[in-house]
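One chain of protein is taken out of this complex; the other chains stay put.
Let's look at subunit A:
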Amino acid sequence: MKLITAPNLPDHDGFLAELLAAHRGLSDAESQALNARLILILANHVGDRETLTEALDLARGR
C-alpha cells in the first residue's frame, strides 16, 4: 500500500469545516462541480498513479 490510511492531516477538524464552508450556499450542481475540481486538483498534487488507484479502491469500498 502506498496510500496513507493512518491519520496524517494536522488540524483535520479545521479542514473539514473549511470544506463544508466552501460548499455552503451552493446548489447541488455547483457543489458537484466544486468537488470535481477539487478531485482533479488533488489528484495532480498527489502525482502518483498507484496511490490514486488505491484511493479509488478505498472510496469504492473494495
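A few points about this structure:
Criterion: a residue touches a chain if its C-beta (ideal position, glycine included) is under 8 Å from a C-beta of that chain, and two chains touch if they have at least 3 such contacts; residues count from 1.
As a working rule, contacts and distances are computed from a predicted model.
Note on the omitted subunit: UniProt lists it as "3-(3-hydroxy-phenyl)propionate hydroxylase", one of the names in "CO or xanthine dehydrogenase, Mo-binding subunit", "ABC transporter permease subunit", "3-(3-hydroxy-phenyl)propionate hydroxylase" or "tRNA threonylcarbamoyladenosine biosynthesis protein TsaB". Listed residues A:16, A:40 or A:58: the one in touch with the omitted chain is A:40.
One chain is missing from the display, and on subunit A it is touched by residues 32-33, 36-37, 40-41, 44.
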